[in-house]
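The complex appears here minus one protein chain, its other protein chains still in place.
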């Protein structure tokens, strides 16, 4: 089958991932809903994962893909913890609007 | 052997001081006084011994006590030099000192702090001895400042009166202005000659001059002239010459014996002593000599004019002292050192006598000093009157009293050197005669103008007071003999110190006799005017507020004090207030300002941290973008 | 190597002890275990070896830093018993999380492969998210956890992106290989972009300006013990890791890059110090102080080659002083609503010893001899001067002056103000911890040669 | 234009579009669904690379686990309404600027980098089959693999610690 990248080009993947990453960043900034913000962060991580796989192919090397597993584990753990925090906030404030979190400042 | 005697000479008064400080209070009613007198008397005896010795051998005694300190290339020893000049000074310092101590025993009899008074007097004698006997300028400076200190302590002796304290302070400060000049003078001499010893300075100067070429020689000499001028400023302070004379009249705040001893006979002549000591320096600087002569002449006339109208008995004497000191400086400026010294001695006698006499009067009147409230005292105080009369005649230059000889010599010298100065001096002399007799008439003649209460208590002073008066009156009468025109013992005596005379002795020719006659006539004129005005017409000086015109100006001493106040004291106090209130606050505020600004920035910064995650992320990303694009821009990435 | 195993095992054992209903023994047991780990770690000093396919590399750097981490962890964990007295049922969870966090920290300084680094930093971060939010009935704690989590995972994304690009450039995650490859001429630019993104991520972790915003809020909101961990242990872990990343991968730092670090360093100290001046909450103040110290520590990065010892010394001095200070703060604010400065009023009269300990700690942070903070700061100055960056030294000097302002605010409160509430006896554990930390700090001062020789 | 390229573009378009929609959609449930789509398209990319195992794991972990977690939370909190207030205009503007800036800067950098010349490596050696991955993961990457378990353990403890309701708590 050969290297897919011969037909697509690693640059294109990099561009794709950069844009996807930026959308993630944008989402984090744009939304007040904590859940959506979490999702945006997941988009960022996914963009990187995709790039890992692309580089893995580029180098014809398995390590990149192995790293993606770790990255997924991290994402899962983060989401678990993040949602746990979110739940306790929701219990206290009955809201998950991150703009309401302004008690600490100055 | 010499060392022991010299230590005895010096330390006797110091011991008197220390004993009086610690035990004076317990030493019985008059114990402190007699102790102090005795201490000075010991010094007088030692002085006398050396004086007799030097008259025979004509060799000075020099003793090095110990090395004091060194600076630059100069090492300063605590050295004592007893030569003709210092012994002469010692003679009248200790002699008159003894008398005045004795006088004070009675005079201060009622003061609760007597022992301190005598302690200070002794300390003064000690410093005066040091001033006179030191063999270098720095030891002289110890004495110089020391007598200033004692003067301060004694002027302010009645410390509860803040006016007296002001006067004391003023005396000290004025002296210190002069002392700065003295210091600078010393620095220059030390720098140029690498020594401060009188004995070595002339040789060092000669040696230096021999090494230098013509132009450098001139420079060297002009530097020395500056030194001479600086030293003269010091002398001005101590000897109350223009512009630093105003402290002396105020110094009359002290007890009268102090005025007699310190502010008439001894301390104020320190300036003359110093100039005489350093005569070789002044001889090299004719310009400075001119300055000295002019300052002396002007001081004598200015002080005399002020003295004409003063009503305070001691003030008159004080201005008279300033005036006489001016005459001495006139002589110094003309290079006639021995003449100045002569006048110092005679002046010491008669002025001490006058002051003590006035003290006797004041004592009798329980502290009254205003002549307008005196009169007719000769009835009650004959001895005081007679001694006072003799001294007045002496100061007025009436032969055969001592003042005639000394003053005549000054005027004669002036006549030969500079006619203008002669005229000024003569006028001052006439004025002296006038105000002295004005004083005499107002005090001792006509009717008593004081209260009945005072009149009731009038009495002649006790023997302890009259005895010194009599001794001093005798000295004032015959003191002129030590330098009888044409056959001067004094000039010969001082010759080893002052060197060969360039002026030579005045040959008693027609001119000289004419001058003497003029002087005597002048004195008589002054006395005559006073007689006409105060005895014949019986005038009494007007009350302060009734004075007008020139009289008022003179009475207020040409407003010099006010001018000084306005020119120096006020501005410096204003500056001080400005510094204290404005500049200090501003500087302090400037430093605090840093803190305030930082804190203000901190407060503003807290607004940035508003708690919003969005904002934090925004700055995060902006920071990231900035860093990445900076590196990108630099083609690093 | 064994360090990591022991610590991880210890964490698991903690959880097991809970099951065995042996809660009271958890803290002492952990402390003993950590002491063993410390011994084992220090035993490795001088060793230079990679383990498990070079995943873990033991060298003096890792040993030195691991040791100080363990020491800090011992001190911090020993205060847990009293701190969590109200929720003692969960003590095993808290202790275990801290122990795991320590494992992450050790992994971060001894990684030989970027995957270990990434996992380590995530273990550390996630533990801290949890600990920050652990007082879940408290809105402020929730908020702190949430903020930290959001910003932290954002930064994780960036770090991951950086690692990804490095991998793209090198084709490997192994530090040694990367180091070798990075000196070759044919180097894709991705590598440098990756380094820059990693740098940004790490700057976030050490809370340097402009990535510092989370720190004050999170420090203030978190339970005090967590704050003390963040401001001492977590901070120096991050800085050490950052250092190791840059040196380990043999990144040829350009002048422009150094200027970026320099600017960040100066900005951090200035902003941290100035903002700290006006803080009323002690934890928040120490957060800004921590930002400033991060700025100081960045000075060590200006000449990477030989600054490991200086960095270690500074980090250790700072962290020990921090632990001492926090131990006192924990005691003072034990039953208080917040950590406001007025809680310290009159403390000097109430508890002279503890006040003295806090004073010492603050003086160390301010860089006043004879505390180690002074030697550390001086070492940094010398280092920066050696590197030729006088600007940053002058900035640091000026900042040190500002910093005295707020450190002394606390001291003033202790000694010159009158106490608000009655005297109560201090808990011995806090005194002991503060005293040990300060003594260690002082002891470091006696061996200034550590500044140069340790690593 | 090869088929692969066309597939790539289509997939990319789907990925970006769904990602955008995730961010923009007001209803959280819809966002979640778009996100699932996005994840599927990423999995498509993986398949394009012939990384089947990874693609499967990706779908299982993200779409299966993480998304369920999200949805579950959304449901739990009853958030399936479009009640979110928009951020202020300035904030949204800032977000837009940031987005554009990030994109531009990163893209500019990557465009500016040295282009890759010549064909890509194609060793022909199998590097991404389950067998190879397993080998790498359990030999070389054994320690990180184990360490990842620590990570998950921490996450688990944390989640429990944070959300376990205590007896003393009301409600």
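Odds and ends about this structure:
Order of writing sets the labels: A, B, C and D. Residues in every chain begin at 1.
One rule holds in what follows: contacts are C-beta pairs under 8 Å (C-beta built on N, C-alpha and C of every residue); 3 or more make two chains touch, one makes a residue touch a chain.
Just so it is clear, contacts and distances are computed from a predicted model.
Its UniProt record calls the unshown chain "NADH-quinone oxidoreductase subunit M", which is the correct pick from "NADH-quinone oxidoreductase subunit M", "Cytochrome c oxidase assembly protein CtaG", "Multicomponent Na+:H+ antiporter subunit C" or "Branched-chain amino acid ABC transporter permease". For the chain excluded from display, the touched partners among the shown chains of the whole complex are B, C. Only one residue in the set B:61, B:154, B:190 or B:236 touches the chain that does not appear here, and it is B:190. Summary of contacts with the chain left out: across B:107, B:124, B:172 or B:534, the touching residue is B:172. Only one of C:5, C:382 or C:419 touches the absent chain when the whole complex is considered: C:382. Checked against the full complex, the one of C:17, C:285 or C:451 touching the unshown chain is C:451. Subunit B meets the missing chain through residues 21, 66-72, 78, 138, 141-142, 144-146, 149, 152, 156, 159-160, 162, 165-166, 169, 172-173, 176-177, 179-180, 183-184, 187-188, 190-191, 572-573, 575-577, 579-580, 584, 587-588, 590-592, 595. Residue positions on subunit C in contact with the hidden chain: 363, 368-370, 374, 378-379, 381-382, 385-386, 390, 393-394, 397, 400-401, 404-405, 408, 412, 415-416, 447-449, 451-453, in rising order.
The rule we apply is simple: only the chains that are shown with their structure count from here on.
Under the touch definition stated at the top, subunit A and subunit D share these contacting partners: B, C. The interface with the greater number of C-beta contacts, when B-D is set against C-D, is C-D. Inter-chain spacing, taken between the CA centroids of subunit C and subunit D, is 31 Å. Averaged C-alpha coordinates put the centre of subunit A at 27 Å from the centre of subunit C. Taken residue by residue, subunit A touches two or more other chains at 10, 21, 24-25, 28-29, 32, 54, 58-59, 61, 63, 66, 70, 74, 77-78, 81, 84-86, 88, 91, 98-99, 101, 103-106, whereas all remaining positions touch fewer. The residues of subunit D that reach two or more other chains are 87, 91, 94-95, 98, 102, 106, 109-110, 112, 140-141, 144, 148, 151, 154-155, 158, 161-162, listed in rising order.
Contact residues on subunit C toward subunit A in their complex (touch as defined above): 115, 118-119, 122, 126, 129-130, 133, 136-137, 139-140, 142-147, 149-150, 153-154, 156-157, 160-161, 163-165, 167-168, 171-173, 216-218, 220-221, 279, 284. Across the complex, subunit B meets subunit C through its residues 595, 598-599, 601-603, 605-606, 609, 611, 613, 615-617, 619-620, 622-624, 626-628, 630-631, 634, 636-637.
Those residues of subunit C that touch subunit B in the complex are listed here as 146-147, 150-151, 154-155, 158, 189, 192-193, 196-197, 199-200, 204, 209-211, 213-214, 216-217, 254, 256-257, 260, 271, 274-278, 402, 405.
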